[in-house]
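Missing here is one protein chain; the remaining ones are kept as they sit in the complex.
By written order: A, B and C. Residues from 1 in each chain.
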Amino acid sequence: MDPTPALLEIRGLAKSFPGVKALDRVDFTLRAGEIHALLGENGAGKSTLIKVMTGVHRRDGGEVRLDGVAIDPADTADAQRHGIGTVYQEVNLLPNLTVAENLFLGRQPTRLGFVDGRRMRRDAAALLAEYGLAVDPDSVLGEHSVAVQQIVAIARAVDLSGKVLVLDEPTASLDAGEVQVLFQTVRRLAARGIGVVFVTHFLDQVFEICDRATVLRNGRLVGERRIAELSRLDLVTMMLGRELAEETMIRHRGTRTAAEPFLSLAGYGRRAFVQPLDLEIRPGEVVGVAGLLGSGRTETAKLVFGVKEADSGSATVDGRRVRIASPRAAAALGFGFCPEDRKTEGIVGDLGVRENIVLALQARRGWLRPIPRREAEAIAARFVRLLDIRTSDVDKPIRLLSGGNQQKALLARWLATEPRFLILDEPTRGIDVGAHAEIIRLIEKLCDDGLALMVISSEIDEIVAYSDRVVVMRDRAKVGELAGADVSVEGIVRAIAGEARP
Amino acid sequence: MNARHLPLLATIGVFLVAYALATLQFPNMASTRVVANLLTDNAFVGVAAVGATFVILSGGIDLSVGAVIAFTGVFLAVTIRAGLDPIAAFVLVLAITTAFGAVMGAMIHQLETPPFIVTLAGMFFARGACFLLTTDSVPIDHPTFAAIASWSWKIPSGGRLTLVGVVMLVTFVIGAVVAHRTRFGTAVYALGGNRQSAELMGVPVGRTTVAIYALSGFLSGLAGIVFALYTSAGYSLSATGVELDTIAAVVIGGTLLTGGVGTVAGTFVGVLIQGLIQTYVIFDGTLSSWWTKIVIGALLFAFILMQRGLLAAAARRRENARAGARVAAA
Amino acid sequence: EDKLTIGFSQIGSESGWRAAETSVSKIEAEKRGIDLKIADAQQKQENQIKAIRNFIAQGVDAIFVAPVVATGWDDVLAEAKDAEIPVVLLDRTIDTKDDSLYLTAVTSDTVHEGAVAGEWLAKTVGDKPCNIVELQGTVGSSPAINRKKGFDEAIASHANLKIIRSQTGDFTRTKGKEVMESFIKAENGGKNICAVYAHNDDMQIGAIQAIKEAGLKPGTDILMVSIDAVPDIFKAMSEGEANATVELTPNMAGPAFDVIAAYKKDGTMPPKWIQTESRLYLPDTAKEEYERRKGLGY
């Protein structure tokens, strides 16, 4: 049937966790030199498949063959020895080590038994240069933005993959340019005969570089298709098990500019963090924030939310001067913030889904007024339903949820506080197409009810789709603001590039 | 300048400033004799603290240090009294303490239990083993042993650099090289940074854990030998609470107790700072038992505050410098 | 200037007796116009060695040490000898082959103290069988070892005296009380126990409370003998709750000052061991002894 021989062959793979059958007799075939998309809704079992395959979890049953030989990696080091390089979904590097150490951990070049620091730095710089990243290999990884860390993780995995490269949502916070660099690398590897497994929720990317797709749903295999023989609609239908109405791409910008601003910032900034900027946000309005990697979008969000206090300018909420000294103060003003780095800044891993959802609401009420158990259950149940959070149990520790479902729970955390102003930093990171549509619909409804929204996204299309206005950042400074007809992909790209508007 | 080295520099700065201040008050403190004493007297704590640095860098803790030091001394005293050659006794006891550490490491890894209790049990065990060997304090008098113990080099103006002091210095140098220049060292940092990530990146977590505690056991044993050379005796109640001294030295030296961040050199300064506090209190000599405690605590607090202050100032300067560079670029 | 400066490396302040020794030393130094520098070692030998080294570096006229342990002093005392600073051992002696390392030792004989306690008990009990429970000091500490040894030797020849239980009470009241409680439980509600021998008075005071709380009368139902002679035990004796204590005088420094003064004046060599008395105190003098000692800083 297919001329290319199978490189990696998985048959009947099964894995259960308490309360969930994460993988139920799944088959998967990866051929040498192909780029193979692994698709499915949040919680479908994609990450689990990858983890079982690479020795993070022990499998309950099934078989994995690499080059026709059955393998059973006992741990990830074992998988690496087999030539499988992996980028796991959560950035799984070590923030306390340097960039170079992260790249070469466990295989540092040595001389006379000692790590050859100079060579390691040189190799690291060369490796990173391929991705256009000019960071100091000796700098501590944790100082860099999520995106930089992600590139480092990719570079490491690529360097490790002798036969198979596995990428679990590697592009979530990369901008278009970075994604192109990544794709070039992936294509180059594929041309060399390496098989690439690619998990993503961006269907455009699937159609752009993948040869084939395998779709999972609820831990079961739905099917394997060649991309060339597939339409977008087919693919979505396979993933969701139903058709998705395409109505989500409506946009509503320019409708509510008349209202009095909810929040206005004047000359608001912090030395060595964000240059002073002016910004107004009105109820019911969606303000997009666009910019390249490291342009200061995340910093702007943190400044507005009081994570770092501003040292210049003023902030006014509902016409009253306010001081936003801490997230607590911001939350008290009716702000909410879903951070980009969900693992370290978002989820409280060991606590249950319910507790994570009510945390912000509880914090705002104060510890003396506990949310009664029954009410908490009701809130959690409502959002689990509303956002379709897939969990076997609302008491399940949130770190055990799939990435996309964690993201939804974080959104629920702030929605539960009925905020008046919500800041979302890369909100759709890791969220599947179906849920994506649901969330956008939900946000639009909330905006209709008067919620103000600031959305940071690396997806310019997405920003264009729902923003009334777009703020463009460069070098930690606001360099432009687009409204009305100017809000277009082209307009934004121009502004980012620093060209004068026509 | 690398941000990683800031805590170390701050710690060294604090030490130098404090030493200078102390010399102003007691000019004698500037003598080479005091400096040499600082090395000799703190040698065993220093050696053990190198081990503690690795343990703490990996996110663990080792409470058995003091008890293992005592055990080593008692074991040496008893076996040498029974006729064993000191060198053979050294080798034997180091093998025992290394194995002891390795067993604790294996328990920590295999049973997935917190190092705190495993090493607490280890502390009880080692101290209890002393009592089983003998409850007396046993002098060690053997010509070879005495010869080793009395090795020292005269340095100008009265100080004596002793063998134990040199052993400590060498241990620190080797420790620093291992921590910063070997794959094992990086694995230790990786473990302390995030155990799970380290595992996903292919660090052999189990092997490394065992090796870390074995190393700590070995260095505790070496510290015990140093202590035995220092006192020429073995005594089951000696070195109580040394584990806290080592932990304090490590943490004062800028290592985070949560793991992953710190340096071996910092620990050395931490040990010196603690020694300086002791020396200062003794030089003063007017303090009652309780004021001694209060002053030690207060000085500890002052050191930590100074360190924080310096770090904060440095961070601010860096930030401003960066801002300046940005403005210049704009 | 002929004012003497003496450095005193004290163990710590782990017990009331130790605190008394420190304050008595200060009083005695003041009497003689001596500048006494006390370094508190917080119960650690290494701190004592550091202290001695620093005294040498400071160039004091003499060094007093109350050694926390018998061994391990040769090197540092040799340094003192090199610097020609005389050393006097207080309260305990040390284990060394070269006794020229120190000028003299002013100590009690802790083995003898145990023996005094044992002999008193043997005499008091007579021929009746008597089950003794023993509250030991800190395991491994030299007073605990010696006081046990002396007591054991004293009662060895009396077949009717038998130690039925022996546990450590760490020289503290709290532990003394806890251990005594368990002895009472283990020995038929205390009915099997004829006497309590405690290695120090503090543990004995704890034991007295435990016995009272179990509904027995210490001093009457159970004989109580201990060592140290701190004020509180005299109070207990005057109330009939304790029967005997052996004194360990806290004034070790006084004789030591005199030795140093004589030595500095004309090189008089003192005897190698100045033994303080281990006197037995009984309830008859308890009241006045209590009054006499109250203010001594116990």
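What we mean here is this: contacts are C-beta pairs under 8 Å (C-beta built on N, C-alpha and C of every residue); 3 or more make two chains touch, one makes a residue touch a chain.
Here is the rule we go by: contacts and distances are computed from a predicted model.
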Query raised in the report: So which of "Simple sugar transport system permease protein", "Ion-translocating oxidoreductase complex subunit A", "Ring-1,2-phenylacetyl-CoA epoxidase subunit PaaA" or "Dihydroorotate dehydrogenase" is the UniProt name of the chain that got left out?
Result: "Simple sugar transport system permease protein"
Query - Left-out chain, listing which of the shown chains it touches - result: A, B, C
Query raised in the report: Which is it among B:68, B:102, B:129 or B:201 that touches the chain not included here?
Result: B:129
Report summary line: Considering the complete complex, of A:118, A:323 or A:365, the missing chain is touched by A:365
Query raised in the report: Of C:112, C:165 or C:264, which one is in contact with the hidden chain?
Result: C:165
Report task. Please give every residue of chain C in contact with the chain that is not shown. Result -> 12-16, 19, 22-23, 136, 139, 165-168, 170-174, 177-179, 181-183, 185-186, 202, 205-206, 209, 213-215, 232, 297-298
Report summary line: chain A positions in touch with the non-displayed chain are 305, 307, 326-328, 330-332, 337, 339, 344-351, 355, 359-360, 362-371, 413
Query raised in the report: Since one chain has been left out of the picture, which residues of chain B touch it in the full complex?
Result: 63, 107, 110-114, 116-118, 120-122, 124-125, 127-129, 131-132, 135, 244, 247-248, 251-252, 256-258, 288-298, 300-301, 304-305, 308
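By our rule, only the chains that are shown with their structure count from here on.
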Report summary line: Chain centre (avg CA) closest to assembly CA average -> B
Report summary line: The larger set of C-beta contacts, choosing between B-C and A-B, lies at B-C
**Report entry** Cα-centroid distance, chain A relative to chain B, in whole angstrom
**Finding:** 43
Report summary line: CA centroids of chain B and chain C: separation to the nearest Å works out as 34
Query raised in the report: Which residues of chain C are in contact with two or more other chains?
Result: none
Query - chain B, residues touching no fewer than two other chains - result: none
Query - Residue numbers on chain C that touch chain B, as the complex places them - result: 7, 10, 12-13, 19, 22, 37-40, 42-47, 49-51, 53-55, 57-58, 69-75, 95-97, 138-142, 145
Query raised in the report: Across the complex, what residues on chain B touch chain A?
Result: 2-4, 177, 181-183, 185-187, 189-190, 192-194, 196-204, 260-261, 319-320, 322-323, 326, 330
Query - chain C partner contacts - residues on chain B that touch it in the complex - result: 28, 31, 33-34, 37, 40-41, 44-45, 130-131, 135-139, 141, 149-150, 227, 230-241, 275, 278-279, 281-283, 285-290, 292-293
